[in-house]
Structures are given as structure tokens and as C-alpha cells.
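Before I ask anything, here is the structure I am working with.
Just one protein chain is left out here, and the rest sit where they should.
And now, chain A:
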């Protein structure tokens, strides 16, 4: 008994449990509907109520009601959503679909009914579905095709009846009218036999686009003639047969015409079948374009019949076979393409493969045991492509000797193997156009010129091959090369020197991850046609304009993941106008404002730059990891303001100095007032009075004041500016020190000239302040008779003073003069210290 059938009771119990777990839980957890695309796509999974949810508008085109508990569908069930294109009813616990359930859905193209154990399906259940293209009835408890009411669905393109219990492939007649049908799947059903007439409906019309899947069935027999005259696009027969019935069943395929036939198993199939002698004999009478044999395990000695009946097929794919040797090849083989994927060869079976004289493409891939390549391909004059990638090949002396008389070999893929030694002998394969050696450890390249004879090669991939380019002539001979990929290797001294001098046709160059630290000046001189340069993930610190200037055809430049701090103006200038993609991300950018022009350039070139989100500032530390394109340039402009502030301060100081210069007198006086009073007071009263007068009144002062007062008795000592002020001392200092500080009284001679003199008014102001602060010196006002009273009134401070204080008036009359002298002498006598001499004189 096959193991797959042994689903024990316990297992089934769990499965059943699982089937019912999600729905009650989901029903109480999820919101009724999720609007995936506004107005058109709604997902309402896990509903516990029947009917289309109220929130779904009539414009809805895609509706997902999967995992809901709908139980049954009645007529006009979906009339509220007539625009539907896709309706998903997966696992909705449906047991009944009544007539006309979908009758309103004229536009519906996809109906999914997966995993509903339908007990009752009305005869008119699918009526109205005039546009239906895809109907999925997987796991819906179907047992026969005849009861399926789909005869009117002429537009159907895909009908999936997988995982059901259909026992017969007897296609009802209406399949003849389904001319658009492209995919018909009976995957995992119970079909046991296919009889003559079962596929009659497919005989008529053009079915070259139809894929018929019969995998995972239990076919015991196919009646000869059942497939005669049937023309299919693809027929899949994986694990389709009862274990021992495959050989005889295949006989029944006689007369079939098919573009692709897939026969075989699954890797986890319980029914894995041994390959017996003559197993595929039935295919001799099948006409096919491509034959796929997949996941057969035990090929033994009997396998030599493998190609007996498929030798006339143009394409053969052998996947996951335990094939250790290539079977006997029929002499009339017409195989053009042969692929052995995941087979069990230990040596490349070149000798036997050479018998496929028509062979054009050969692929032997993903074969872990394949280590040796000792045999030679010989005389395959049509061979163009050999793909030996992803094996474990380890060979020396590649490659000419392995290919005798294969003059048309253009494409050789030896990538992802263990290790290969290249001798430089490519004489027999000198017409190679493509050579792929990536991820295979190479011996030879880099040390000496191994590619000399590959003059026509246009594509070379030696990425990650542990090659160290030491020789200047590493790529000599590759004069036609357009693409060179050599990422993940290294160069001598980590320096790119004149290695590419002959590669003038190069379009694409990948030298990423090559540990490069320096690029010499003339490195790219010959690469004037280069369109793509990938030099990322190296250790380059500069982008020197001189080095990259020759690359005037460049369209794509990847300079990411280096140690570039800035792209200088000169470097930016030489970037060719043809450049469309530039990647300088993940470098160590310096974002200080010194490089403001670079930062501005980045902002301008947003369209050109790639991976902008990975362009981060590295220095200075306060902007580390700031994204470069979104860098705030205004911070640089603010610093200009910071420069301006000292200027402002300087200006203020200047203004202050000017003010000080202008108001020096007042300031000096204030200083004296505030701090110097006591010190000056000690000077004592040298004079009896300080006379404030205009220089124009000097004559009057001498005649009427000085002579009578100083010459009279008692003699008074007056302070006069023209006489007593010290030379070499500022006037202000004299006024204060000699005048006010040394005098007991102040005599102000008010005349018209006094009012006009600035010095006089200054002196008077000080006298007033002095009187206020010290409360000592009295001001004796003498108003001369010819003073203009109107002018006097204009001098506000003075006129107010005169109004409030008694003053002396000088009149040139004898009697008035007498009174004047008495009053003045009286005032001056007050508080005078008489010394001895003066007393004696009296």
C-alpha cells in the first residue's frame, strides 16, 4: 500500500480540527471589511454572517470573502455588487450553491471556490457568468465531470479541478465549445483509467495552447488510441500512474501531439518509481517538442533505454534524476537542447553526449557530485552553448583540449564550480563570445595573459574567482570585449594601473569589491566607449578628474561604498553629460560648510543620484549620519551672520568712542562729581570768586570788577580764566580745578555776549550743578544793563534761575554803583578766612 494513502485516523482528526479552528476565531477578531483599494477592492475574510457585507459598495470589482461562514448561496446572492471581476470564496463552508447565485455577475472573470465541500450544486448555479475566464474548484468534493454545470461557460480559459475525487476523464461534449481553454487541471484526483473517446472533445479545434494536468492520479491504464489525434500544448503526468502501471499506460499515449510532455514524480512522493527497461517505450509514438523527465530516483543499468523513444525530441530536460551515466544515444538523435539538472554524474559524460550530433545547447547544472571533466566533446559542430554551472568541477588545463571540433561554441558557463586552472589554450574554442567563470577559484588569470586567443570574446565574468591581477597584460587579446565583470578580486598593491589598455570596445566594467586604494592616472585612457563603471565597495579616497576624464560615454557610474569625502568642483565638471545614474552613496562625506558648493550640487542633482537615502554625512561629528540631500544648508548661511556680529560690536565701540570724544567735558565733569570731590576739596579756597564771563566783556571785568575788588580793602582774590588758568591743561580741567574747586563763589557776568558763548553757558551749567551737589559755592549773578531781555528769555535755564534768585544789576550810575559794590562785597565777605597779614593791613 502506498504510504501517501496511509493518512491515519488521528491525522485526519487533526486536519478536520484545523479546518474549523480559524473561522470562529477570525470571525470575532477581524473587522468585517478591509478596503484594500478604494471603492474597488475589499477583503472581508472570516465573516460569520451570510450575504455580502453592507459596507461593500456596488462599484466593487474584487471581493475576498474567504474563510467566512456562508454555508450556502441563494439566487441573486451578489446582486449588490454587479461590477465584480474577482470573487474569492475560499473555505466558506459552502455546501450548497443554488441556481442563479451568480446571475448578476456578468463581468466576473475569476471565481474561486477552493475548499468548499459542495453537496449540492444547482444545474444553473453558474448562470450569468458570461465573462468567466478562471474557475477554481479545488478541493470541492467533486466526483465526476458530467455533473458539473459549466457547459455554457464558453469564455473559460482556466478550469482547476485539483484535489477532488474525480474518477473519470470522460470530458463532456461542451468542452469542444470551450475554445479559449488554456489550462485544465485534474491535479490529485482519482482518475484510474483513460478510455478511448474520453478526450474526444479536445480533438476538434486548435488546442496547442492547452495545458492538461493529470499529475497525482492513480491511472492504471490508458486505452490505446485515447490520445490519438489530440494536439496539446502541455501534458503533465507527474506521479500520475499506479506504481507498476506506468509503462503500459504510457503506451496509450500513442498518437498524441504535444509541445511539452512532463513525466516523473515529486521528490517527496511516496510512489517513487524505479526506472525500468523500456519504461518510456510508449513515447515512441508520441510527437513532442520538449520532454521533461523529473524526479526519478533509481536509475540503474536499465537506464540505457532512456533515449530510445525520445531521441527525436528537440528539447530534453532531465531534472532531479539519480542518473549516473548517460544512456545509450540513438544514432538518429535529433536532440538540440539537453539539460541535466540535479543529476548524479561524477564525470562530465562528454563522450556519450558527443553522440547527440545535432546538439546546440547543453546544460549540466546543480550536480553536487560532478567533479571531473576528463572526457572530450568531439565533433559537435552545432554546439553553441555549454552550461556547466553550479557543479563541483575541479579541473586543470581548461579549456581547449575538452572541445575537439566544436567550432561554433560561443557560450561557455563554468561558474559556481570548485576550481579551474586556465592555461591560456583556447585554440579550439577561439570563437567564444561569452565566458562565465564567476565564483569559481581560478588559477592563471592575473599572473600571465591567458585570454590571448579569445579575440572575439565580448562577455567575460571572472567575479569572485580569487584572482589577483599582477600582470599588466592580464586582459591582453580581448580586443572585442564589451563586458568585463571582475568584482571581488584584487589588484597588485591594491592599485589600478594600466590594466585595461587594450579594451577599447568595453561597454561595461565591474571592478567593485576589489580592495582598490588607488587608481593611476592613465588607467581609463583607452575606455572611451565605456557606458557603465562599477567601482563601488573599494577603499578609494579621491575622485581625481584626470583619471576619469577619458570616460566621456559613461552613462552609469557606481562609486558607492568608498571613502570619498567630497566631489570637488573640478571632478564634477568632468562628469560627462551622458551620465544618467550616479551612485556615490555610503561614502565618508564631509558636510562642513567649506564644501557648500558640493552640498548645493547634491541638492541640484537629485535625479542623477542613486540611493540618496544612504548618502550620509560622516564629518564633522555634529552632523554625522545626517542625510546629505536633505542637509540644511541654511546652517552655513547663519554662520555668515555669526561673522557679522563682531562687526556690529566694533561699530558700537566706534560710536561709543565718538560719543565720548564729543561729550568729553560732560563726562569728565561727571567723573569728578562722582569720585573726585573730596580730593579736590582739600585744595582749599584759593580764590574768593571764580568769574564766569565772556571774553568780550573782559574789559568791563578788569575795570569794574578786578580793579575795585582786588585793589580795594579788604582785597579779594578773583579767579580769571585769562590770568589764572594753567597752560597745558585742558580747559575743562582748568574750569573745574582752578575755577570751581578753588573758589568760594562764582560770579557770572551776564551780558549779550555771555548768552551767545557756549563756553559761558557750559560753565554756568556746571556752576548750577555744583551748587546743587556741594551746596557750597554760591552763584552771584551780575546782569549788565545792555542785556537783550528777549534773548535772555530764550535761555530757559538761565531766565528761570534769574526769576528764582536775587541778582545784581549793573547800571552805569554813581548811586547804583555804590549799592552794587556794597552788595557784592557783602556776599564775598561771607565765609572768608582772614589770614594774619590781611588782618594787619586792615
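Everything that follows uses one rule, which is that a contact is a pair of C-beta atoms (placed from the backbone, for glycine too) under 8 Å apart; a residue touches a chain by one contact, two chains touch by 3 or more; residues count from 1.
Throughout what follows, contacts and distances are computed from a predicted model.
Taking the options "Lymphocyte antigen 86", "Histidine-containing phosphotransfer protein 3", "RBR-type E3 ubiquitin transferase" or "Trafficking protein particle complex subunit" in turn, only "Lymphocyte antigen 86" matches the UniProt protein name of the chain that is not displayed.
For the options A:61, A:100, A:114 or A:259, the residue in contact with the chain missing from this view is A:114.
Summary of contacts with the chain left out: across A:135, A:306 or A:319, the touching residue is A:319. The residue touching the chain not shown here, chosen from A:262, A:370, A:442 or A:781, is A:262. The missing chain lies against chain A, touching residues 1, 3, 6-11, 14-15, 17-19, 21-22, 25-26, 29, 66-67, 88, 90-91, 112, 114-115, 136, 138-139, 160, 163, 216, 239, 262, 266-269, 292, 294-295, 319-320.
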